[in-house]
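Here the complex is missing one protein chain, while the rest keep their positions.
Moving on, here comes subunit A:
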Amino acid sequence: MFVAKNIQSDHKDLIHDVAYDFHGRRMATCSSDQTVKIWDLGEDGEWHLTANWKTHSGSVWRVTWAHPEFGQVIATCSFDRTAAVWEEMVGEKQHDGSLRTWLRRSSLVDSRTSVTDVKFAPKHLGLQLATCSQDGIVRIYEAPDVMNLNQWSLQNEISCKLSCSCVSWNTSRIHSPMIAVGSDDTNLSAGGKVQIYEYNDSTRKWNKVETIARIADPVYDLAFAPNLGGRNSHLLAIASKNLKIISIEPLRRDSTLSGQSGLTKFELKEVAEFNEHEQQVWRVSWNVTGTVLASSGDDSCVRLWKANYLGSWKCIAILTGDGSPQETDRPQFGQLQGNQSAGGDRSVGNAGVRNLPSGIMNLRRNTGWPSFNTKKDQSNVML
């Protein structure tokens, strides 16, 4: 029914994050071994390692892709207190035969503690980046000139008081920019571990609009569901001691009463809560339309969740990765168990750390995205 493939990642330590690019044809993995690996989906349907380099001097916690319109760009964040922006350049043939190399465009060094998450803003907000750090500060960076990835200006610093572990942008076009920040503070009495911030255009500031008080356990990941159709309520998946889905619905703002200073009021509803992952839920991820949620937990399983027509969420599949036997109390999912394909175990030969060449000639921006940028074209002509 489906194929589970084991990819020989050859990371020397734990992998903390995997991220697909916008088109789903490339994948980045990052690990405590301080490297990031880029995998490209070949014509044969296999993932091929195309880049592997040391990105930081500490564990790399997260990796994320920018919209391809900005080029082949990833951002990483690390225990070494920095976040970095990397761009793939196509240059002259390297010694190992590949044409591509990843260059560090920028290092964001404002944090004084480990940077725990980094996320690009949805494209309609331009080239923005949110980072959060262990000391509880969320930083919003912006590249004022999308052609110059070397320059990132710190737009906002939000102090969340609690050590932050994860951040997520709301992708809706028709609502004002919103981020959710999760905290992995283990002190249960320190208050809600998920905070929602909304951007106020007139004051150019991020304001805290909600703290989800009922989530007292440490939160390790959270994700807004893609909101393509412009639903009024936002769905937020939260990986904590259990998996929670919260719907956040802005109540109509009474403009006459609150005026400009007023914050949007929100109605929070807990849509679902699941304890199926034995202890801890580590990661959550939505599919592209926001209909299916995947979660990964301490039980090494991936569970898929979907809402039925009544809006109640159900587990629709359990994916076990290591081929270990499935729990027997859910026979209806038995056929979904991962069959490790014979061809799945393939080792990647050229996995050594590739040194970036000292001088690279003939670099050009490598974007697979038709560009809609007048400025860019004009600047090309001027050259």
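Going forward, contacts are C-beta pairs under 8 Å (C-beta built on N, C-alpha and C of every residue); 3 or more make two chains touch, one makes a residue touch a chain; residues count from 1.
We take it that contacts and distances are computed from a predicted model.
The protein name that UniProt records for the chain not on display, among "Mo25-like", "Large ribosomal subunit protein mL44", "GATOR2 complex protein WDR24" or "RNA polymerase II transcription factor B subunit 3", is "GATOR2 complex protein WDR24". Touch with the chain omitted from the figure is made, among A:29, A:52 or A:106, by A:29. Only one of A:174, A:213 or A:251 touches the absent chain when the whole complex is considered: A:174.
Annotation: of A:213, A:251 or A:288, A:288 touches the absent chain (contact as defined above). By the touch criterion stated above, the residues of subunit A touching the omitted chain are 1-9, 11-20, 22-24, 27, 29-34, 47, 57-59, 61, 79-81, 112, 123-124, 165, 173-174, 184, 220-221, 228-231, 282-292, 294-297, 300, 302, 304, 306, 309-310, 316-317, 319, 321-322, 324, 336, 338, 368-374, 376-378, 381.
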